[in-house]
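I am attaching a structure below and will ask some questions about it afterwards.
For this depiction, one protein chain was excluded, whereas all remaining protein chains were kept in their positions.
Think of it as A, B and C in the order they're written, each chain with its own count starting at 1.
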């Protein structure tokens, strides 16, 4: 059965918060990276394997909208899904919520470009594309 | 004379690059933070003073488009300007270029929200708004 | 039964590695922080509660010895224990190993100082000290 979306959970540590006691805004981007890596793993392939095949998926565009802040020691759930798939790129979307209250924290999107080992744009390998299923935004 | 745009320069250090030998995508957001802080300083006020007055400028939206990667030890110039100013928010735009070749690396935008000491939306203090001059995109 | 040592596991993500493809040396310090936080939680108190009581445990000394590098996507186990306990400080020790092979990666120590809400040295609260059990280095 294809993976339509994935969920990962991160606990906010002390290195991630700033003087306002909330997560510094750029750090959410690391959780997005972890989320799409786990999404790929659940779909049947690790990003390490993809690189070993001579391919890279790099971020071409990043957008993040901050709704509410996450605080120290909070558990944050990152829901991740494929929003669009084209021959040379794939767009992942994300919704970050407070794991206990369900409150919406951040919504985000990354458009990833497929590159070969010379860092030139290239078609996604067929066996990778086959694992990525674009879906509408999940509940 | 009003500050229309500002330029800061950062040298890429080893902690900022990843296994592809290029700057990890989230780290550019820290340079944007430094750039708007220096912009404010050149305009006549430090962000430290703003917080001491009981105000915060927090990131409500972040967008980054990655054109070319910066590499280890490169000097990166960050041009920063005010794109829009409203009573409770200000939008900064950024263009990151390779300081020696002038090649475009990243274009970015952050929409900042003005909050009071209870983290509620509030009008930007008049003396701060007076320092921020929206301009068209500089050359 | 007192907690004598704790184990946490971290998976190496892309933001943590450098151009040599291995974890950048300063990042292990964040895992130490997470490890002692989880140690305290398993012992019966969260660090968030400690701060709410008006106390801080801050790092006074940090030492890390790097034996072997951790690589992207590796699972790293962090064993943590209390090496020494005094009225105003506590020393945590750590052993980081590759979770699958058991290979030793890093050995580390942090001497933590107890501060009050004015950041002055102060005695550890009795109920916190009661949860911290100095032990010899575990196997």
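Odds and ends about this structure:
By our rule, contacts are C-beta pairs under 8 Å (C-beta built on N, C-alpha and C of every residue); 3 or more make two chains touch, one makes a residue touch a chain.
Just so it is clear, the model here is predicted, and its values are computed rather than measured.
Among the residues A:24, A:56 or A:119, only A:24 touches the chain that is left out of the figure.
Within the whole complex, the absent chain has one touching residue among C:11, C:25 or C:98, and that is C:25. Listed by residue number, the positions of subunit B touching the unshown chain are 11, 13-15, 30, 33-34, 37, 46-48, 72-73. Contacts to the hidden chain, counted on subunit A, fall at residues 14-15, 17-21, 24, 26, 72. For subunit C, the residues touching the chain absent from view are 20, 25-27, 29-30, 33, 56, 58-66, 69, 119.
We take it that only the chains that are shown with their structure count from here on.
If each chain is drawn as a node and touching chains are joined, the picture has every node linked to every other. With centres computed from CA atoms alone, A is the chain lying nearest the middle of all the protein shown.
After Cα superposition, the angle needed to carry subunit A onto subunit B is 180 degrees, rounded to a multiple of 5. Ranked by number of C-beta pairs in contact, the top chain pair is A-B.
Each chain gets one centre point, the mean of its Cα atoms, and the points for subunit B and subunit C are 34 Å apart. Centre to centre, using the average C-alpha position, subunit A and subunit B are separated by 24 Å. Centre-to-centre separation between subunit A and subunit C, using Cα means, comes to 28 Å. Residue positions 20, 26 of subunit B each touch two or more of the other chains.
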